[in-house]
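Since the structure comes first, as structure tokens, the remarks are kept for the end.
As you look at this complex, bear in mind that one protein chain is not there, while each of the others sits in place.
We just call them A, B and C in the order they show up, numbering each chain from 1.
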Amino acid sequence: MDEEHRVLESVVGEFATKEIEPINKQIELEGIPIDLKKKLSAQGFLGALAPYELGGASLDRLGYSILLKQLASASPSVAFYIFLQNSLVIKSILLEDDIREKVMSISSGNSSGTFYYSNKLNFLDYGGVVNDGRMLRGTLNAVINSDANIFIIPDNNGRFYLLENGYSALDEHEKLGLRGLRFSPVRFEVDIGNAVELPVNIDEILDDIHLPISSIALGIAQGALNKAIEYAKERSAFLHKLKDFQPLAFGMAQAYSQLDILKEYMVNIAQGERDINKELMLKIVSIDFAREVSKLALQVHGGYGYLMDFGIEKYYRDAMFLSILGGNHIDEKIKLSSTIFQEKAGWI
Amino acid sequence: MDEEHRVLESVVGEFATKEIEPINKQIELEGIPIDLKKKLSAQGFLGALAPYELGGASLDRLGYSILLKQLASASPSVAFYIFLQNSLVIKSILLEDDIREKVMSISSGNSSGTFYYSNKLNFLDYGGVVNDGRMLRGTLNAVINSDANIFIIPDNNGRFYLLENGYSALDEHEKLGLRGLRFSPVRFEVDIGNAVELPVNIDEILDDIHLPISSIALGIAQGALNKAIEYAKERSAFLHKLKDFQPLAFGMAQAYSQLDILKEYMVNIAQGERDINKELMLKIVSIDFAREVSKLALQVHGGYGYLMDFGIEKYYRDAMFLSILGGNHIDEKIKLSSTIFQEKAGWI
Amino acid sequence: MDFTLPEEIEEKRKKVREFALREFTEERKRYYDENEKYPFDIRKMAYEQGIVNFSNPWDLLVTIEELCRVDPGLGISSFVYAFGSEILMLFGSDEQKKKYLEPVQRGEKIMGFAVTEPVAGSDVAGIASKMERQPDGSYVLNGSKMFITNGSIADYVLVLARTGPPPSEEKRHHNMSMAIVEMKWPGVSANKLRGKMGVRATDTAELVFENVRIPPENIIGEIGKGFYYVMTFFNITRIYVAAMSIGIAQGALDMIVEKAKKDRRFSSQESIQFTIAEMATRVDAARLLTYRAASLLFQFNPDPVFTSMAKYFAAETATYAAETALKVTGLDGAVTSLERLFRDSKIMEIWEGSSEIEKLVIYRMFMKKMGVE
Partner (left out) sequence: MDFTLPEEIEEKRKKVREFALREFTEERKRYYDENEKYPFDIRKMAYEQGIVNFSNPWDLLVTIEELCRVDPGLGISSFVYAFGSEILMLFGSDEQKKKYLEPVQRGEKIMGFAVTEPVAGSDVAGIASKMERQPDGSYVLNGSKMFITNGSIADYVLVLARTGPPPSEEKRHHNMSMAIVEMKWPGVSANKLRGKMGVRATDTAELVFENVRIPPENIIGEIGKGFYYVMTFFNITRIYVAAMSIGIAQGALDMIVEKAKKDRRFSSQESIQFTIAEMATRVDAARLLTYRAASLLFQFNPDPVFTSMAKYFAAETATYAAETALKVTGLDGAVTSLERLFRDSKIMEIWEGSSEIEKLVIYRMFMKKMGVE
């Protein structure tokens, strides 16, 4: 990793400690405050992938990965929010020159976007929103960041549209994780004239999320594990610090090792030539890893780990939600298998 | 990885395919033939770490790792033999200028050495061989490569001696793995005057084995997994190729991903600045991984995997034996835990 | 060998399942979870409909299982109002039973069991609360308790406290005693804990005791035997936790099976089929371990090895099953009760002896059986 990225890593780390950690409970309970969005914007993080002239930081793949990892280690919600704005919304908007300026409103924190792609990963049929040629009408049941004002959604034919009106978010779901983002059904009833069709290639988009999702997963693992290590150094039971007991210490040492290995791989593939297979491989491994480590970290904390105030249980929930929203799904495993076997594989 | 190492990887790979694969069964049943040792010597592999003038190849850490990995993927026995000669025997001999020329006899294949260090890793007390000031006398119960003619062994005080006579190997143990090497108790009765004391620091030696042992472990995983992938492409059951079934295909895809991740880490740390902790972390992860993958590969082969002729079951046995001989032991986990917690940890 | 439960127990199981499916509506599950409120109404229904029957242990076991299968938060709340009652049954005086136990059994009062402390956690022998004997024979209690189920709704709690210093490091568990403390007494305060990840319908609190005067007749059993009473109690409640856990695991399995029944695209994936097979196997293994431990306990011959095996294995099965079901059902699971089951399940590995504690118990008692002291 070069100096520039090292500096970024430490800058984002400090930002997370100073600006996010202290308000983590607020983020969980009330969502990401606009104040934090403004601070993220001031650093260029909010429009991380957007060009400078649109308020972004124009980060390269490695920079973006580092940003997401470091933010996720403090708040997976914040990291996922940045991911959603950049990898999905901003990237899609930039496909259409006419609406470039909308990127500016996102990277400045004045607008908030969301992008609905979950059907593709969750054995659900498209068709929630039906396009009859005049109107887009219907309900999408599980929309993350559903209090956005910019929606990019597929119609029943899998064509994507950007809308800024004609939506209404319904009652929130109970939230498994990523509680900084609203999660609810959204009803759409939009005049097609008010929707902008975007030439989104959903398969390409989904190929592009492997690395950022992996980075968030590794951030979750890093955040949870660091907290567990600190706790095990402080907390005593049976007259000894928790760190002195082999089953806990060895479990954390194992996790620490795996995390280091995965982080180096992340850096390698983010700064090397683009290799989608490697990105997918990293995602498949690191999402499972994030779930395991966050579970271990919770267990190290005992009963306190089960309480929100200790800031540990959210990693466990968020890792699970990330795995649902972000991948490691059957279709992806079939894809990877087919690459490895150099012919269709894993389809039965 | 630079061009030079890429070439080495492919050269060793070809060597393994051409010179080792065809005689693998012979190696398992009768040991490593002298003919193969001569070929290994001709390539400079036998004295991989020895300087050129002593018949070696003077490989750097990365070159050595690649060599061991590629050899192990065809024959873990051959890789372990090279490891034993280089990381343990040749390195120890080179501590004593007077006996440098013995290295030449090893790297040429005329001599074979062994080094006994297993007590340190296996909760056994030193004291098998007692030094009474005049004689070294006693039996070491579990000596690998026990038909060597150069022995480096510790006395009851943990001082190391090189001997070339006064040993007699007893009946072989039934062999769990690494069957290319003899494994038996050895009785020693040596006049101290015929033994050369070597300034071996066993803790340093053991720190130095992490990376080579990891490389062998990854070679085992690579060899076993490649065979399983090939088999799954050929073999049918229930009217389909095995590769078409998700549980098998996904398992192999997962293993393939982890292997790729671990191999990149291996390369990173072998070519980067020396970091013993990272080497230990890699070992702890990759030894377990080798056992898992070799088990999976055996299972993919069904009943045939259980038969020696298919060349699969040896990986499963060898991975286990490597884990016993090579590490991932409690003392090492305590050490790693203490590094991570920055104070003594994991000792209860 | 006989692996079947008596017919009337299986009948009861059906009845409880019907009750849970009928009364644990989606709205109620969600309401009590979101609002972290103890469901007094459901507890009352469960009592009035004869769901909770403390007089037959097998009946109670399958009841716990079936209630938690549908919703752990509401399920646990339905029977946990008597938490600690076994202590009084086994070690309480006749007066204590009459005054404190019977109203609980009649469904009128709520009891709690206060052992764990903020600092000691799993390490029961490490508690710091003290009961000091006064000249008049009464005791004065000082200290605090953590993670106390029913803490803010109980009428009284059974408290473990030191009545003397530990004689030595090895004998830290000596000189501990138990007493019944009424929550309305002066010096007692409860601070309801909010923000639990799961089982949010259950009530959990931190308790503080400041110079609480306890009359001598409220001491349970003998002075100095408190640690022993608690361990005896754990041999019972760990089996209840195992039952909750297999209920949760079964509930998770139910949901993935439901999806497999409805969605052919899902169920035709062989990886999903294997997941169901593996999960069904583990659930059954956990159930058998639980029933074996229960069978011995119910014959008054509890085996701590078997009990801890059941608790540890069942708890890990609960989280494994909930995690796995949620992972593979994806968004479908995330917007249904399955996500709640996932949040609920994790506590099983923590309370009534974490998995780590159970493993230590298993190791020590197992080696004793093997002839090692």
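Note that in this section contacts are C-beta pairs under 8 Å (C-beta built on N, C-alpha and C of every residue); 3 or more make two chains touch, one makes a residue touch a chain.
No experiment lies behind these values; they were computed from the predicted model shown.
Across the whole complex, the hidden chain's contacts among the shown chains comprise A, B, C.
Between the chain not shown and the residues C:C68, C:L289, C:A321 or C:A334, the one that touches is C:L289.
Touching the missing chain, out of B:I32, B:L298 or B:I340, is residue B:L298. Listed by residue number, the positions of subunit A touching the unshown chain are 245-247, 250. Those residues of subunit C that touch the chain absent from the view are 1-5, 58, 257, 260-261, 267, 270, 273-274, 276-278, 280-281, 284-286, 288-289, 291-292, 295-296, 305-306, 309, 312-313, 356, 358-360, 362-364, 366-367, 370-372. Summarising the interface, subunit B meets the missing chain with residues 118, 121-124, 141-142, 173-174, 176, 235-239, 245, 247-248, 291, 295, 298-299, 302-303, 305-309, 313, 316-317, 320-321, 323-325, 329-330, 333, 348.
One rule holds in what follows: only the chains that are shown with their structure count from here on.
Closest to the middle of the protein, by Cα centroid, lies chain A.
With centres taken as mean Cα positions, subunit B sits 42 Å from subunit A. Annotation: 36 Å between the Cα-based centres of subunit A and subunit C.
If you average the CA atoms of subunit B and of subunit C, the two centres end up 50 Å from each other. Shown for subunit C are the residues in touch with two or more other chains, namely 269-271. Residues of subunit B in contact with two or more other chains: 245-246, 250.
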